[in-house]
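Everything below concerns the one structure shown next.
With one protein chain withheld, the remaining protein chains of the complex are depicted in position.
Residue numbering begins at 1 within each chain, and the chains themselves are lettered A, B and C in the order written.
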Amino acid sequence: MSTQQAKTQNLTLVQAVRDGLKCEMERDDDVIVLGEDVGKNGGVFRATEGLYDEFGEDRVIDTPLAESGIVGTSIGMAAYGLRPVPEIQFSGFMYPAFDQIVSHAARLRSRSRGRFTCPMVVRAPYGGGIRAPEHHAESKEAIYVHEAGLKVVIPSTPYDTKGLLAASIRDPDPVIFLEPKLIYRAFRDEVPEESYTVELGEAATRREGDDISIFTWGAMTRPTLEAAESVAEDGIDCEVIDMRTLSPMDTDAIIDSFKKTGRAVIVHEAPKTGGLAGEITATIQENALYYQEAPINRVTGFDVPYPLYALEDYYLPENTRIEDAIRETYEA
Amino acid sequence: MSTQQAKTQNLTLVQAVRDGLKCEMERDDDVIVLGEDVGKNGGVFRATEGLYDEFGEDRVIDTPLAESGIVGTSIGMAAYGLRPVPEIQFSGFMYPAFDQIVSHAARLRSRSRGRFTCPMVVRAPYGGGIRAPEHHAESKEAIYVHEAGLKVVIPSTPYDTKGLLAASIRDPDPVIFLEPKLIYRAFRDEVPEESYTVELGEAATRREGDDISIFTWGAMTRPTLEAAESVAEDGIDCEVIDMRTLSPMDTDAIIDSFKKTGRAVIVHEAPKTGGLAGEITATIQENALYYQEAPINRVTGFDVPYPLYALEDYYLPENTRIEDAIRETYEA
Amino acid sequence: MSTSGYEMRQVLTEDGSVVEGATVPELDDETLVEMYRTMRLARHFDSRAVSLQRQGRMGTYPPLSGQEGAQVGSAMALETDDWLVPSYREHAASYIRGVKLSQTLQYWMGDERGNSVPGANIFPVAVPIATQVLHATGAAWASKLSGGENAFLCHFGDGATSEGDFHEGLNFAGVFDVPAVFFCNNNQWAISVPRERQTASKTLAQKANAYGFEGVLVDGMDPLAVYQVTDEALEKAKDPEAVGDDGPGRATRPTLIEAVQYRFGAHTTADDPSVYREKDEVERWKRKDPIPRLETFLRDRGILDSEAIGSIETAIEDEVATAIETVESIERPMPAEMFDAVYAERTKRLDEQATYLEQLRERYGDDELLE
Partner (left out) sequence: MSTSGYEMRQVLTEDGSVVEGATVPELDDETLVEMYRTMRLARHFDSRAVSLQRQGRMGTYPPLSGQEGAQVGSAMALETDDWLVPSYREHAASYIRGVKLSQTLQYWMGDERGNSVPGANIFPVAVPIATQVLHATGAAWASKLSGGENAFLCHFGDGATSEGDFHEGLNFAGVFDVPAVFFCNNNQWAISVPRERQTASKTLAQKANAYGFEGVLVDGMDPLAVYQVTDEALEKAKDPEAVGDDGPGRATRPTLIEAVQYRFGAHTTADDPSVYREKDEVERWKRKDPIPRLETFLRDRGILDSEAIGSIETAIEDEVATAIETVESIERPMPAEMFDAVYAERTKRLDEQATYLEQLRERYGDDELLE
């Protein structure tokens, strides 16, 4: 922010998405938004509301129903010099575009040794908890993190959302930007009116503590903080780190915190097996094994297809499960 | 095997694939093979050679060039009672079928609470080292392992190949069967002529040892064993475990071996970040942290798009890198 | 029997009289009344389902009103051994195939058990657009390879025609002559995206040309015409003789049907169509409403009178009310189901996870665990 008195608005996370898009579109004519229902309808979550009227149908484009088409044409646009921000309606519908994402977006720079690049941001709401139909609740950040050439960002506050989205749009490389739709409207933040960036690749310490490090992101940040407060009553002092960018991952933040506490819990809503908790665990023990005092605890979704909503509350990690894991790790 | 005197043939790994398909097709009329160039041409690696002549064009089917089409129609076939074995020409071309694999194959049972199932085996050659063009060298087993509802199998010997393939085909659930093409023709095994199964979910100890456990699979098994022999000369006694099935993973084998050695190296050719070495590390330290004597070492591909062949030898883990890691872990 | 070109097939005018020169399909009175009854049932079910959602008794629900003619007309053309591969909006077609209304409700109440209908020849609802086209092709192919003589009717929307899977599914069907009928419910909108923006081709039916088989355009709000073209297409999918003009080696042929219609309501209960379409447009299409059209036809033929209609009305209200009662009395699924439905047998890890969850439930109780 350029001034101390920067004007702010009180925004929800999804409003911050919209505001971030708007500011970047004002700043740079090359930024365009495209996807299913992003135009007149303003997006099924209203994340692009008003942009169609403000920027016109050449910059806010309703596309045919075809995700590979949306991402593949965006790659062509990006290679040709625009900065497309395609929206995929739900992250569970990114799969038809998976080939374009991993075979092309992630590799264009490498394939052409830098002659062509892919400054594209694929936005998609992700995660569960809103009683939606099947495939509307996935959290598959791990598969994008495993793909070199992509960056992966997941904000957890309105302020970060706007700043991380701006940084992603200005980034010269492709970014998968996953928005925790469970907290799209859960709370508000003071968000500057002017544009600003929150740097990619930097985790945020949401709570400082000495006893246990908890690494989390997205919609899991809130129940994690609640659990941390709850165990604080029993004298367990948690440090809660919101990773924010999953790729590149802020390994320094992980290691530094762990060296301080010697104990860790990792919380994510994706299924356990093959989830990023494994990556974080490996990172810790490669770099800080000799500080470790207890097994690292993974609090995650179960290894099942995300259930329809009658069972989803059992699937999702929440305060109680997180608290339980913290205590177990503290006592171990 | 039913008898002690079972007749055997001396087969390469790719011949064992072919033999496995043939035996299962003879055993069960519902087994059919389909894919690009699998028919008259016998597959680009000859994995289906002769099957077209033997079983006819209704059971060995050349399809149009469309991977989502191949897998998606196979899912429909499987749901209707057949046991399709689609081939994807290279695992790098599975991405267009990714949606069908994760949104449908993996979920059909769950979505219909068991009324429909998907007994399908998607075969694909995977991995690097054969100086092939781009996208012919991927190893992305981790993304399938992260998907509940799929099983993931990677054989490393001709004997296992035939037995694991048979077990996969007879399995009531979808299996991703990745064949290490680098060793398709690297060596031969005695393979029984008759059909047999090697159970899914069971790792194989390829070398027993007390000092360090090495977990690996596929084409990495051979350089790992070589490295183990090489360090044995200096008195380092490695246990080499070939995981064979990555999902479900044989966690008992991992934990038991680690409890014995207290040290581990994990070797895979997939990129490090988000690769399965993380999962294995997390599994170890959740279950056997108090046995651990040194940081667990990951010997993996680098976090780069798989390079064209002028650089691929730098990308791939090989004896020297593995040996280096073993010594480091031993000395830590 | 051939349906050449892309003229719109119609049997009933908007007023319910028979179009000049059109042949009325040979259906007995009972069947015609059942057609009418099912459309009415579907319309009533739909409005009750929307209220359930508004009252918080059900999750997001995709209404079908306006589309009864296409669903009922097409599904009634199926024979016992044929199969339906539905999209997510096919509540009326599913009902005809044997899915109870209570099961449809159960599914949209977030319970997978509603999607499991043993004995009914219907695939489960799957939400990803157009993906089921490949399953229909594959299942039809499997049936053909196994010597079956049934056909597969696959429903999807106008938006679905833009997806790669639509293309691949129809292409495979054309190459392998699978006994499938691809039925496009062109309801003019894919959420907020109008048909003209979905593709630049004049009709969706003409896309069949790309796959070497026939495309048929039909008034999707005319249940008799829909029945007729579906019946013909199923015939061609099953019987080489019905195909007629094709060369040797070409046995049966698939067909693409475009049923032109309109969704009167919102895309789903989460959608507000007033943002993207004009009231006028809705009114214009309401004049084509399939229910009064068939009603007029049946009254004109003396098959139905006001009294009969009155008792149909009472009966369907009862049927829907009972379905709601039934579904609301079903006990919620147990968490264990989640772990049991992944593989034929639980893996060790799933067992551990299920045990862990049970321990948590015991330790904290469901209330605390789920807040």
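Observations on the model:
Following the convention adopted for this analysis, a contact is a pair of C-beta atoms (placed from the backbone, for glycine too) under 8 Å apart; a residue touches a chain by one contact, two chains touch by 3 or more.
Keep in mind that this is a model prediction, so the values were computed, not measured.
Counted over the whole complex, the shown chains touched by the missing one are A, B, C. When the omitted chain is restored, the residue from B:G163, B:P192 or B:P305 that touches it is B:P305. Listed residues A:K22, A:H104 or A:R298: the one in touch with the omitted chain is A:H104.
Set against the missing chain, the residues B:E36, B:D189 or B:D242 yield one that touches it, B:E36.
Think of the hidden chain as still there; on chain C it touches residues 162-168, 171, 174-175, 197-202, 206-207, 209-213.
What chain A contributes to its contact with the hidden chain is residues 32, 58-59, 63-64, 66, 68-69, 72-82, 84, 96, 99-100, 103-104, 108-117, 148-149, 151, 171-173, 201, 248-249, 251-252. Listed here are the chain B residues that touch the chain not shown: 36-37, 39-42, 44, 62-69, 92-93, 95-96, 131-136, 272-273, 302-305, 307-315, 318-321, 324.
The rule we apply is simple: only the chains that are shown with their structure count from here on.
Using mean Cα coordinates as chain centres, the one most removed from chain B is C. The geometric centre of chain A is 31 Å away from that of chain B, both derived from CA atoms. Centre to centre, using the average C-alpha position, chain B and chain C are separated by 40 Å.
Here the CA centre of chain A is 36 Å from the CA centre of chain C. Shared interface positions of chain B, defined as residues touching 2 or more other chains, are 68, 96, 99, 103, 110-111, 148-149, 249. In chain C, the positions touching at least two other chains are 112, 126, 128, 164-165, 337, 341-342, 347, 349.
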